[in-house]
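As you look at this complex, bear in mind that one protein chain is not there, while each of the others sits in place.
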Amino acid sequence: MEKIKELILSTVSDAVIEQKQKLTVTVEPNKLHSLAQALRDNATLPFDFLVYLIGMDRGEELGVNYLLASSTDLSKEIVLKTNTADRENPLLYSIADLFETAQFNEREVYALMGIRFINNPDMRKFFLNGDWVGYPLRKDYDANPELNPLSVESKEIIDIAPRIMETPEGLIEETVRIFNDDDYIINIGPQHPSTHGVMHFRTSLDGEIVKKIDVHSGYIHRGIEKMSESMMYPQILHLTDRLDYLSANINRHGLCMCVEKASQIEVPERAQYIRTIMDELNRIDSHLLAWACQTNDLGAITAFIYGMREREIILDIFEKTCGGRLIINQNVIGGVMFDIYADFQKDVKAFIPYMREKLVEYDRFFSHNVIALGRMVTIGVMTKEAAINYGVTGPAGRGSGWSCDIRKHIPYALYDKVDFKEVIRTEGDSYARYLNRLDEIEQSLHIIEQLIDNIPAGDIVAKVKPIIRVPEGEYYQRVEACRGEFGVFIESRGDKFPYRLKFRSPSMALVSAMPLICQNEKISDFIGIGGSMDYVIPDIDR
Amino acid sequence: MAEQIIFYILAAIIAVFSILAVTSKRIIRSATYLLFVLLATAGLYLLLGYNYLFAVQVAVYAGGVMVLFIFAILLTNRPGADVKSELAVRRVVAGITALAGVAFCAHIIYYNVNKVMVTVAQSELTPQQIGHTMLGTDKYQYLMPFEAISILLLACIIGAIMIARKR
Amino acid sequence: MQEPLEISNLTTWLDTTLRGIMPSMWVILIECVLVGVALLAAYAVIALILIYAERKITAFFQARYGPNRVGKYGILQSVADMIKILLKEIVKINRVDRFLFFAAPFFMIVASMLTFGAIPFGKGLHAVDFNIGVLYVTAVSSLGIIGVLLAGWSSNNKYSMIGAMRSGAQFVSYELSAGFALMTIVVLAGTMQFSTMIEGQRYCWNLFNGHISSMIAFVLYLISGHAETNRGPFDIPEAESELTAGYHTEYSGLQFGFYYLAEYLNMFIIASIATTVFLGGYMPIQVHGWEGFNQVMTFIPTYVWFFGKTAVLIFLSLWVRWSFPRLRIDQLLNLEWKYLLPINLVNIVVMVIIVLSGLTLTDLFPSLF
Partner (left out) sequence: MSSISKYFSGLFTGIKSLLVGMSVTWKELWTKKVTQQYPENRDTLVISDRFRAELTMPHDENNEHACTACGICEMNCPNGTITVNFKMVETEDGKKKKVLDTYKWDLGMCTFCNLCVLTCPSDAIKFENTFENAVFTRDKLKQQLNHEGSKMREKKKVERPAAPVAKAPVVSEVKVETPAAEVKPAVVDTEVKAVVPEVEVKPTVVDAEVKVELPIEEAVKADKEIEAESKDETTEK
């Protein structure tokens, strides 16, 4: 890392380097781009994975935090910060040309924080309509409902993107059209059987072939990050379950760990075991649903129901453990809310061989079906470079040959104690993603097998003050959710509420890659690729 | 008696939909009207007891019209929206030409109707007979034209492939 | 009478009594009306039964129970659905081509009804017996596609439009295969008339008579027939997960009901034509020389034989439908043009050779049949 510091100082001499939870570098807005580029192109340890991009309201100043990680070693991280004092018309430089994933994130920052990015080719608001008044995540946001009245009229979709480009003559504001006049545009969503939620893809077609996709999101945006700023930490917990509801437990685990690490709470061993087992059960549950939905997207409705049937067994185990099926409310800060029930081990152990048997059946039923192969093999190819550039993690990223399993790179809970394989395929097509999920179910079963008999006795929750105050600072915790890397960012000012809280949602990266990998595929495959990416919309619309 | 009623109904359908087919401004509606005309014609064949011809008429022309539909859908953006009315002079000229044509046909039919009347043989033709006639080489048998048409169609198919491949 | 349970007994009796009391023109009129009503009723009833059967069988394939609330085992479910569909509002859609939009479902239903009329359900249960039966069925059933195309075009909906285009491509292709497969059997049977074709299969079904060639034709016909009914894995014009409901997205109430009905009836029609052409239609299983056995078999009414055989084929179709994912349009066309059609063309030549060189089973073992 010393070399990295040298690199930073040689690129930007006036950078302020601090060693906080992570190595933090503060630079002037105009230097940020060159610094990010230098870090990305660093040959020995390339920082080419933009983990998050967070718009910050630092009080006087507005700013953005970037977390860069190395795609070869995810535990190597650098936080970049930049600020602007102009609250009226804040302008920062875009890094969307370096990291594609920044594209949507910068649009999100514009919508919620009001910072516009120079050189971003498409500076429409993400999540919000263009005519929304105010920037919700700013501290001085006026939440008066009269400013943004509820409208029941349908709004015209405007396919014109404003942008600010830097030219030799200075900055120019211009607009570009997303589609041509004679494009045949079809709306996949917001109500559509295969968008897995309220997602909206404006798709222009040439016959059956997809020419271009424009992603519209935010139909179910609930402002969870804003809500969290006025909630105590234990209260925020229940919102994490509602992000990616299919990996509810893992999300919650992430937030709990973030707070635990920040306030140095030691989680009892028993709780760690329960958490890990529940996480893996949750992963199986999610992958089963993903499998089921993907088959359904490809038109095999029967397979869908088989997947749901197996999933039901896990949900029953969840229900008996913690009283919830989907939103399971299991983790609390310092441990878990409920101890396992008497027959927990028995149920889980009965499930493991059953699931293995069913995996064989899935293989026979679908994995080798000639039609299914035709619909998945070499369809929706995403290269490893693209995966990294778009920040696509999880089974999809690993399907492109990128080793990006947080459980391996930055082990948490008990993942350093168990033996499991990181499933990696290099084809990068729908089929690789599909098989990855099935293999990961197998790996999860293997993990559970190792833990289930060894749950130690003891407390299930550490002694925690009823009102938790996280010490001042910025904290980020990464966990491997079912769809990829889920992250929780907390900026605390020592209060019992977070000052700023942000979730890194894996699904947003998945969706941002959709326009790339669906281009020139058939419309049917577009749906199939969507199924193989397996994004969950509430995770995007936080 | 019943046959006559059915004949007049079919004839009316043919007449009305023929006119509609050429006057409609929307191409896809025209095609639909044309389909009605063809189906009514098929009905006439059925009335005459030409089952085979009926089936072929339906199969070929229904299929043909379907292709028309596809072309209509493919080629038009907003059907009928851009069609302008013709000039009055042209309309009059067209009307006169059409009427002259009708008069000409009527004249021929009127003077020849008695001669044609008797020659229609009212016996049921079996598919076997039709087949033998089609592929026979005797007098009043049609192997040559049949083969000529098949070669023509083959040429058309090859031509279509060539055109399609150029793109 | 040898077969006491046949409905033909009833019809002959009816015919003779009517002719006894009124002039023949009136008899024909009344009989026409009766036949029409009976066909319409059968059409509706068969559709209802099929809908119920499909839902139930599908459910069992999918590890569910299926409808089980309306009536015992849910047998009244499809009746309830029918009533619901009849009562439903027909939603007005903005900026549709109204005439075509309303006409489209009728094409669909009329085409399937015309075909339905020509099916021999049993001895004496055969409304029209054309001497070109096979050709007639192929010709008339091709009208249904016009309904799909018109629906897709006139709905003013892009999903419908894509669905219509897909169905056009699909239908043009698969109509060929289905036709060729039937023609293969016409070569074998030497007739296009259903009644003679069935009579010719008294001791040996066409499926076995032309052995290899017939069986290939049978499979090809089932595949392309299945494709013609727009049912999965060939349901790309509807493609629920892609085009919501494809060409009938905008239809509601009774209009949708027409499509729904026609879809099920087409499935039935395809199965019953396959039965008639390949499996001996309503003819009971008869073995040459086993008089006692034949007697017993003949005692079972012919319509039971017909519906039994058809039901087996329908089950097969459901089984296929609920086992496979949907094909993509190019896979679909590949299957037709690269596999089905060449095989079909070769097969028809093989069949001609078999027939001409006397290699059919009836020619090889005349003593058995």
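Labels A, B and C are assigned to the chains in the order they are written; within every chain, residues are numbered from 1.
Following the convention adopted for this analysis, contacts are C-beta pairs under 8 Å (C-beta built on N, C-alpha and C of every residue); 3 or more make two chains touch, one makes a residue touch a chain.
Since this is a predicted model, take the numbers as computed values, not measurements.
Touch, as defined at the top, links the missing chain to these shown chains in the whole complex: A, C. The chain omitted from view is touched by exactly one of A:118, A:464 or A:516, namely A:464. Only one of C:19, C:64 or C:211 touches the absent chain when the whole complex is considered: C:64. For the chain left out of this panel, the touching residue among A:332, A:410, A:438 or A:451 is A:332. Per the touch definition above, the residue from A:231, A:352 or A:516 contacting the chain not shown is A:231. Interface with the hidden chain, as seen from subunit A, comprises residues 143, 145, 150, 221-223, 226-227, 229-232, 234-239, 242, 302, 306, 309, 312, 316, 319-324, 327, 329, 332, 335, 337-339, 341-342, 361, 364-366, 368-371, 373, 459-467, 496. Listed here are the subunit C residues that touch the chain not shown: 60-65, 68, 319-320, 322-324, 338-339.
Heads up, the rule we're going with is that only the chains that are shown with their structure count from here on.
Here the CA centre of subunit A is 62 Å from the CA centre of subunit B. Mean C-alpha position of subunit B lies 29 Å from that of subunit C.
Subunit A and subunit C have centres, each the mean of its CA atoms, that are 50 Å apart. Shown for subunit A are the residues in touch with two or more other chains, of which there are none.
Annotation for subunit C: no residues touch two or more other chains. Residues 97, 99-100, 103, 130-132, 135-136, 138-140, 142-143, 145-146, 149-150, 152-154, 161, 164-165, 168, 171-172, 175, 192 of subunit C touch subunit B in their complex. Residues of subunit C that touch subunit A in their complex: 58, 61-64, 158-159, 162, 166, 232-233, 235-236, 239-242, 244, 322-331. Every residue of subunit A that touches subunit C in the complex is listed here, in rising order: 184, 186-187, 192-194, 205, 208, 295-303, 305-306, 309, 365-366, 369, 371-372, 374-375, 522-525, 527.
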